[in-house]
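Before we start, here is the structure in question, set down as structure tokens.
Note that one protein chain is taken out, while the other chains of the complex remain in position.
So that you can tell them apart, the chains are marked A and B in the order they are listed, and the count of residues begins at 1 in each.
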Amino acid sequence: MSADAPPTPAVQTTPTVAMIRTLGLVSAICGLIIVGAYQSTFDAVAANKRIATERAVFKVIPAAKSIAEFVALPTGGVQKVGAGDTAAGAVKFFAAYDEKGQLAGIAAEGAARGYADTVRIMFGYSPDCQCIVGLGVVSMRETPGIGDKILTDKEFLANFVKLDARLNADLSALAHEVKTVKHGTKTNPWQIDAIAGATITSRAVGKAINDAAQVLLPKVVPQLETLKAKS
Amino acid sequence: MSETAFQIFVNALLANNFVLAMFLGLCPFLGVSGKLDTAFPMGVATTFVMLVASLCAYGLNLLLSAFHLEFLRLISYIVIIASAVQLVEMVLKKYSPGLFRALGIYLPLITTNCAVLGVALFQTAREYDFIQSMTFSFGGGAGFTLALVLMASVRERLQLSNVPDVAQGTALSLMLAGILSLSFMGFAGLGG
Partner (left out) sequence: MTPTTTRGWDEFMEGIWRQNPVFVMVLGMCPTLAVTVSAENALSMGISTALVLIASCGLVSMMRDITPKEVRIAVYIVIIATFVTVVDYAIQAISLALYDALGAFIQLIVVNCIILGRAEAHAAKNPPLPAMINAAGMGAGFTIGLLALGVVREILGAGTLFGVSLFGAGFQPWVIMVLPPGGFFVLGSWLLLFAAVERRKQRKLAEQGEVGQNV
């Protein structure tokens, strides 16, 4: 900065050294403080994040007692997070186990545009019934009292007790697209009955599940045996 | 999750207008919206700085992620925004004195405009790619300008009307902003 300033007479007495000294000192102090804060909160933050994730997964897979984090690789196959580098395009999901260590289900996140902003959801998939067994909302900014009924509306949540998510014969996609239909017109087990008055938000939930499941399930279902062995 | 550039733009401009729905950049919104001829240049200057800041922040974030230095993100963003403002100021002064005279007094104010830092933080949090980031910051800036110009036109009219003197000043501006914000809520769902 001082280099650009026109040469001013004796009025300006601050030497460049003083500026650099002060800026250096401030940066050093601040750097120390930030690194100190980061280090000292690191464990607590990580623990909090793990608890939050566990709680979210337990909510969508009722039988779950413990979880493990995996990624589904774009080339097929699954990999435990932390074991080696994750390839680009890998999709994250969680495998949940019940108290006996049996695979209780898998959970993954999905997102789609709702009414006000992106709605991020988490759903639980049970390999036993090949269906979606739970829905949780990760984040949303939908209108309170209308769109946020997806959290509380009993009729709506009843859609996600046993929502059909079977794969087609060659395991390349869902046999039936998960789709949100208008309130009161649900006829098939793979359809979601929208909340009356909050169709857009309901539709976002359906789209989020469908988009995520179409990508994830064809990769994960053939690998279920690997997941069953809890390491 | 990939939003198209158009969706991002419409959202940042209308449905999630920076000022009226996300409460970013309220200080200049209330401070500089008294007159139409200052509101518009202010909006343009802010949009310009937002684009520069968004560009810098995108590059910086790549760098920080590569070295796993995410905890330095905030401090480096704010420093880079302050430098970007300074740089814009110098470049304008040298190459376009006319524009500099029109925008000059607003430039220092923009450093502490939370809309600028907001753009940088939101594009990082939402993991936008390069095109998305640029569209987002342009939409946000355009939305800011729009809100500022609308507010200024309403306030210019109010000067001619008879307002109870208790309500004059900031209280009235806030009420107006509330009504504007209410009408912008009608845009929700547009980008879907």
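Simple rule for what comes next: a contact is a pair of C-beta atoms (placed from the backbone, for glycine too) under 8 Å apart; a residue touches a chain by one contact, two chains touch by 3 or more.
Since the model is a prediction, treat every value here as computed from it, not as a measurement.
The chain not displayed here makes contact, within the full complex, with A, B.
Check B:Thr4, B:Ser96 or B:Thr170 against the missing chain and you find that the one touching it is B:Thr170. In the full complex, chain A makes contact with the omitted chain through residues 1-2, 5, 12, 14, 18-19, 21-23, 25-27, 29-30, 33-34, 37-38, 41, 44-45, 48-49, 52, 139, 143-146. Interface residues of chain B facing the missing partner chain: 20-27, 30, 71, 74-75, 78-79, 82, 111-114, 116-118, 121-122, 125, 165-167, 169-172, 174-175, 177-179, 181-182, 185.
What we mean here is this: only the chains that are shown with their structure count from here on.
Taken in their complex, chain B has these residues touching chain A: 1, 3, 7, 11, 15-16, 71-72, 75, 86, 90, 126, 188-189, 191-192.
Chain A contributes residues 1, 4, 30, 34-35, 38, 111-118, 143, 200, 204, 211 to its touches with chain B in the complex.
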